[in-house]
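To keep things clear, I will list the structure first and then write my remarks on it.
Omission of a single protein chain aside, the complex is shown with its protein chains in their original locations.
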Amino acid sequence: MNAFEYTFLIPFIPLLGFLLIIFNFKRFPKKLTAALATSLIGISFVLSVYTAWQYFIIMGPLHGVYPKIIGNHFEWLKLGEHLSVHMGTLIDQASVMMLIVVSTVSLMVHIYSIGYMHDDRGFNRFFAFLQLFSFSMLSLVIATNVFQIYIFWELVGVSSFLLIGFYYEKPSAVAASKKAFIVTRFADLFFLLGILLISFHTDTFDFISLTNPENFERFNLHGTTFLGLSIPALALILIFVGGAGKSAMFPLHIWLPDAMEGPSPVSALIHAATMVVAGVYLVARMFANYAIMAPEALALVGYVGAFTSLFAAVIATTQIDFKRVLAFSTISQIGYMMAALGVSGYGEEAGLGYMASMFHLFTHAMFKALLFLGAGAVIHAVHTNSIREMGGLRKYMKTTHITFLIATLAIAGFPGLSGFFSKDEIITAAHQSYPLVFYTLLVVAGLTAFYMFRLYFLVFWNTETHYHHKPHDPGKAMLIPLIILAVLSIVSGYIPFGEFVSSDGKPLHTHLHFDIAIISTLVSFVGIAIAWFLYKKSSDLTSHLIARWGTFYRWAYNKFYIDEVYLFITHNIIFAYISRPIAWFDRHVVDGTMNVIGWITVTTSEKIKGMQSGQLQQYAFAFVSAILVISAFLIYYLINN
Amino acid sequence: MWQDISLQDVLIVSTLMFFSGVYGFLTRRNLITMLMSVELMLNAVNINFVAFNYFLHPENMQGMFFALFVVVIAAAEASVAIAIIIGIYRRFKSINIEDVSKMKF
Amino acid sequence: MSFLMLFVLVPLLTVIAILFSKNIRQTRWIAALGMSLQLILSAVLVVMYLQIRAAGIADDFVMVKNLSWFPSLNFNLTLGVDGISVSLIALTSIVIFAGVFASWQMESLHREFFISLIVLASGVFGFFITIDLFAMFVFYELAVIPMYLLIGIWGTGPKEYSAMKLTLMLMAGSALIIVGLLGIYFHSAPEGGQLTMNLLEISRYKIPENVQNFLFPFLFVGFGILGALFPLHTWSPDGHASAPTAVSMLHAGVLMKLGSYGVFRIALFLLPQAAHNQGALFLILATIGIVYGALGAIMQKDLKYINAYSSVSHCALILFGLLMFNRSAIDGAILQMISHGIMTALFFALIGMIYGRTHTRMIHEMGGLLKVMPLLGAAYIIGGLASLGLPGFSGFVAEMLVFFGAFSHADTFHRIATVLAASSIVITAVYILRVVGIFLMGPIKDEHHRHLTDATWWEKLSVGTLLLFITLIGMFPSFVTETLIGNSLAPALERLMSNF
Partner (left out) sequence: MTYSLLSIMRQELGLIVITLLVLFLDLFVRETNKQKVYIITLILFGIHTLAGFFPFEGGTLFGGMFHTTPMHILMKNVLNIGVFLVLLMSASWLIMPRISDKRNEFLMILLTTLSGMYFMISAGDFLMFYIGLEIASIPMAVLAAFEKFKSRSEEAGIKFLLNSALSTGFLLFGLSLFYAAGGTLYFDDFSHSISQPSPLVALALTFLLSGLAFKLSLVPFHFWTADVYEGSPMVVTSYFSVISKGSVAFVLGILLFKVFPAFIGLWQFVIYALAIATMLIGNLFALRQKNIKRFLAFSSIAQAGFILLGLLQTDTFGITVIIYFVLIYILSNLAAFGVAQAISVATGKENIEDYNGLYKTNPSLSLIMMLALFSLSGIPPVAGFFSKFFLFTAAAKAGYYRLVFIAVVNTTIALYYYLLVVKAMFINPNPNPLPPIRSDNYLRSALFITVVGIFLAGILSPVFEYMQAIVDKF
């Protein structure tokens, strides 16, 4: 018996909603669907908050450590002698924090979607999928073991597929959904191999035993290695690849910008706040393993994160699609979180990076969701995605403007807003041990401020375009989430996060590092200033700059042609040189062999027909020769034996 | 005189007869001649039976009797064959075996 | 009179009843009734089986009943089931039940069609309820032959060619099997005594190793042909593409499982040492088959071809799992039999239904069908997701069991094979999503398609039944893997492992 048995309800309530809606998707009126879905996710939200309250406040740390509690679980499947997969809920710092994030954003998006999707034919379908996603994501975050994570990992993947391809009549949406699914699936293959490898050596999936440093001695981690890596390093790198796929780390990031084909609320929920950080969450879940068993794998995580962060930020500065800028920004920010994990150590003060990463995950979820929802509101109002066709919107969409500004400031690291605090912790953590990462992140901070304000100025200031319909603020259903999230974007920075979430369960007392904060703030201001200078009003300067930096700009604008590389590999190499030849080979060689066997038989039959000449004497000749041959053979045989 | 004839001599004759029968059967185109060749073969066999009986197993008469039966049956065979050959001649206006090959392959 | 005999008698009676039917209405209702009864019987069988196991009876086979057939040769009709055959019987009745409803509108020569279909099914049932090799072989052949007529008469496209190829290749497989069976028969009593075809009695002794080595390829390849063993799978794409809906369903769904079941029950179970000696070779073929089938499916243009290649890949995974010689992999392989059986039946049913409306199976000639027929489209997508191994559906569990089982071999050879096999989950995703993207999503390509209707009640029933089971197994896999199959794996495993 424990106090958290009810936690299984948190994911199951949305599942119920999904089933109810999907089986009645032709029958339910829109209002009923909206009310049902929103209230169900609302219940989940309340339960999540209650859980957090109970876990962090009522229960608090036991002997100075936050315990990991199995809410409830049952054996789902036995995999071999020792291994079995359980389904259940694991309540600990990270999962409770994630519960809050997921249920909050999900609730906001639900409310927002009531307004956003109001005129859409697929209203019921949309809410069903949202519920499905919420179920999968909530189950993922409270998974008790890595295999359960994998299961729901796939399910969130498919929900994401369904939602990206929501406008399935649009070829680009179909292509995007396909791409998202296949790229993440590709990464999941490595995740699966990682799970196979690590479970083979540790005989367990369960986080409680798997990530407990006291158990590490008992694990049988010796064995053949690959490329000189130790077994845990290999396994953890494989798992990280899985996470990288879902979290759109370089070079597996290509699906995320395309995923913006989905409706904006989906982008906010899945591709900004929750699913895409699953990779970070996964690494965080197994952080003890990374940090203690395979520091080299963790370093890789850090470098990949930092590089991705920079890479995506550079691309973001050139994009003109509203949501794509945000998508690259998301990639960049997740890179931040990954980098933070990578630079972190395990336990006590060394675990600052871990805490910072989680902190940033939390705050980022709030302001990035807000940004996307704001983008949705704008796009809803002006019916275009291109920021070139926007401008001066601050006059028409006041509330949207303000909330968007708050979010932009938050992501840019403006002092006092949530992003400022979390970023500060990350940069501090990097500063301690990884100078390269530290400088990269610093540059990225500046770039972030720059491209976000570029976006902001281009959309809300700059030259006003001529609009067919006068844009206006959206209705209440959409505004309320914006406002709530804006508030959260401001206040969430003031949560003493380290007290609640830390690498080893012990509360971590953090404080603002002023030296670092000042530097990073300055960098941000520089970014903002440049953006102000270039984009507040339309000027020729930008085109001059673009001309000056022509090649680089073009490369960045084309996302460094990574997509093309993939396209080339898949279409021109795998499809054209492997799959098509195999199809050909199968038809003509393998099948051909069978046909040739038949052909040989028939042809032989045709060729030997002359034997049956109709001439009696030829028959007799065959008769006599056969006798001679057989008797000669028999006599020879007899004599030789 | 005839006591000097050995089994070997007889066998040479019979074998020659047999295979000249076979040869005739294979090469002659006339149906009647082919029938005659077969008779030659059967008679060679008869010689064999009689000779073996006389030289090797004189204790009973099995070979002799066998030869007698062969003669009888050969006669029956010949009669049927001639009947059919006559029929053939009516149909084909020929008793050349090469003409009698409507069915083949 | 054994309860198991009912599984052959009910189809037989159904066939006789259909002989006297007057019109298509009667025919299909008789068929539906008969096959529903069969479905109920299977449910009863599952319950009975569980009760027997619950009563603590731990025999390898239960409900064993020996009906003397050819006493002088000791060929008997020995009935008996274990968890594996029980679950496959259940699979068969599910698929044939859905198949009857999927061919509800079979107008031409309807009586002959349903008779052939049910004869086919009774062959399959017979194969699963007997444990005497001779009787098994009789039923096996019985199941193969109606296929020729079914494809040849009611098929589409190059049906005669496909039917002929399929029949001849499978008969060539039988040629190998006969040699293997006779070899086993004549070595079934190494210590003297009566020769026997009874699985249980043969398994008491050890067939000499050189004999095993000689016979194993015959049996493995022989059954492997039906189980789509690379490179002898080529009957499958053409055969499936040409066959009428219910036949594709039954064939890919159940008949191909006869092959894998035969491999497991006969080749591996009776010749364990040879399996170890030669396993690596066939494992390579199975691995190639997995990847090859999946890659081959990517560039196909015909819906049925895609599914046929996908079946090649999935069935190769069954063989792959079986050749891992450990509990979870074999468990997974058998679950994969069931899962693939239902899944592929679902696909073929849907393809048939879509084809019945659009009169084309070329994916590029269709588009946006999801909008026109949301139920069928959605079912296809769900089937596709199940096929690419999405958790919550049966395929996922099966694949995971196989991979985990395979991964417990720590040597490089098995590792590489496993990684390659696992890579198929990505390729599968590629071709499934490709086809879904082309013909279900996107804009409507053909204006005529705009007015097509969605599923009728019998189609819903057919598809719904299959979907229900895919999901149920996916949600509660332990019921199948542990309760049904679990303890029945022990005898085979014991024999396979005893060599270590």
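Structural remarks
Lettered A, B and C in written order, each chain numbered from 1.
The rule is simple: contacts are C-beta pairs under 8 Å (C-beta built on N, C-alpha and C of every residue); 3 or more make two chains touch, one makes a residue touch a chain.
All values reported here derive from a predicted model rather than from experimental measurement.
Partner chains of the missing chain, restricted to those shown and counted over the full complex, are A, B, C. Across C:L149, C:I207 or C:I351, the single residue that touches the chain missing here is C:L149. Across the interface with the omitted chain, chain B contributes residues 18, 21-22, 25, 31, 34-35, 38, 41-42, 44-45, 48-49, 52-53, 56-57, 59, 62-63, 65-66, 69-70, 73, 76-77, 80-81, 83-85, 87-88, 91-92, 100-104.
Listed by residue number, the positions of chain C touching the unshown chain are 68-73, 134, 137-139, 141-142, 145, 148-149, 152-153, 159-160, 164, 167-168, 171-172, 174-176, 178-179, 182-183, 185-186, 214, 218. Touching residues on chain A toward the chain that is not drawn are 598, 601-602, 604-606, 608-609, 611-612, 614, 616, 618-620, 622-623, 625-627, 630-631, 633-635, 637-639, 641.
Simple rule for what comes next: only the chains that are shown with their structure count from here on.
When chain centres are defined as mean Cα coordinates, B lies farthest from chain A. Pairs A-B and A-C differ in how many C-beta pairs touch across them, and the larger number is found at A-C. Here the CA centre of chain B is 65 Å from the CA centre of chain C. Taking the mean of the C-alpha atoms as each chain's centre, chain A and chain C sit 36 Å apart.
Of all residues in chain C, only 165, 168-169, 231, 233-235, 237-238, 292, 295-296, 298-300, 309, 326-328, 368, 370-371, 385, 388-392, 396-397, 400-401, 403-405, 407-408, 410, 412, 418-419, 422-423, 425-426, 429-430, 433-434, 437, 440-444, 477-478, 481-482 touch chain A in the complex they form. Partner chain A is touched in their complex by these residues of chain B: 22, 25-27, 29, 97-98, 100-105. Chain A makes touch with chain B in their complex at residues 609-610, 612-617, 620-621, 624.
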